[in-house]
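Let's turn to subunit A:
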Amino acid sequence: MATNHIVKSFDEDLRELDNVIAEMGGLAEVQFADAITALVKRDGELAERVVVSDKRIDELESKVDSHAISMLALRQPMANDLRVVITALRIASVVERIGDYAKNIAKRTVALTQTPPVGPTRTIARMGNVVQGMIKTVLDAYLQRDADMARDVRLRDEEVDALHTSLFRELLTYMMEDPRSISACAHLLFVAKNIERIGDHATNIAEQVHFLVHGELPGSARPKGDESSYTVVNAE
Partner candidate 1 sequence: MESATIKTAVAPADAALTAAGARDTKFHTRKVCVYYGEKQALFDVDLDIFSNEVTALIGPSGCGKSTYLRSLNRMNDTIDICRVTGDIILDDIDVYSREIDVVHLRARVGMVFQKPNPFPKSIYENVCYGPRIHGIASGKADLDQIVEESLIKAGLWNEVKDRLDAPGTGLSGGQQQRLCIARAIAVHPEVILMDEPCSALDPIATAKIEELIDELRENYTIVIVTHSMQQAARVSQRTAFFHLGYLVEVGETEQIFTNPVDQRTQDYITGRFG
Partner candidate 2 sequence: MTDITMNDSSEMNAPPTAHKGATAAEAVRRSLKRRYAAEARFRAYGIAAVIFAMLALTTLFATIISSGMSAFRATVIELEVDLDASVIDPDGTRNPQTLATANYRALVFNSLRGMFPDVTSRNDRRDLTAMLSRGASFQVQKLVVDDPSLIGSKIKITVPVSSDVDLYEKGVIKKGTDSADRRVNDKQMAWFDDLKAKGIVSTRFNTTFFTAADSREPELAGIWGAVTGSFFTMLVTLLLSFPIGVAAAVYLEEFAPKNRITQVIEVNINNLAAVPSIVFGLLGLAVFINFFGLPRSAPLVGGMVLALMTLPTIIIAGRAALKAVPPSIREAALGLGASPVQVVSHHLLPLAMPGMLTGTIIGMAQALGETAPLLMIGMVAFIVDIPGGVTDPATVLPVQVYLWADSPERAFVARTSAAIMVLLGFLVFMNALAVVLRKRFERRW
């Protein structure tokens, strides 16, 4: 925004909000990255650490919550200031869910270390990379209040969805070929779904960034490419 508030403590409060969101987002990024790494490398200990660290994200979400409510009560923010506070609330809740998904992936990784390795970890790693990039970009877009950067994130979700659809097919095929891999593949199905959901959440954050900057949600529907819900693979 162009100038600072006449009352400086108002600016400090807004900065505090940004700081906590930044900390939360960074943590969530790291959690997700570690979860994917643990999955690919079959590292049980790393996975355990991820599970435990999720508590910190929850604490930070509480902090954002109470800080935002206090700002609403005490500052009566208007116009863009109001949007900053509202979007901070929403984004914090979304990032907390991202953290939860990362924790879930890590839990399943622990389970997967007890089964023989299964094939399509490369695709998962690729999905994971794209989503990681999306999270980082969208959080940067939020902190820089850049709506254009956020819009690009929305477009990338199409790729994630496509990857998810193909992964879904692949895993179904694996399971039909070798029934012994069903346990592992079932976990991987959930992992893939989690990653796809994280991608969707990243686009949610992108929409909030647009709302923050322009005062309204983006009009055009975002591209949805996830056809896994309609996918059927029949045995020949």
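The candidate set was assembled so that all candidates are chains of the complex that A comes from, given by their letters.
Operating definition for what follows: a contact is a pair of C-beta atoms (placed from the backbone, for glycine too) under 8 Å apart; a residue touches a chain by one contact, two chains touch by 3 or more; residues count from 1.
It should be emphasised that the depicted structure is a prediction, and the values quoted were computed from it without experimental measurement.
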item: Single touching candidate for subunit A, where 1 or 2 all sit in one complex; value: 1
item: Candidate 1 contact footprint on subunit A (complex, rising order); value: 1-7, 10, 76-83, 215-216
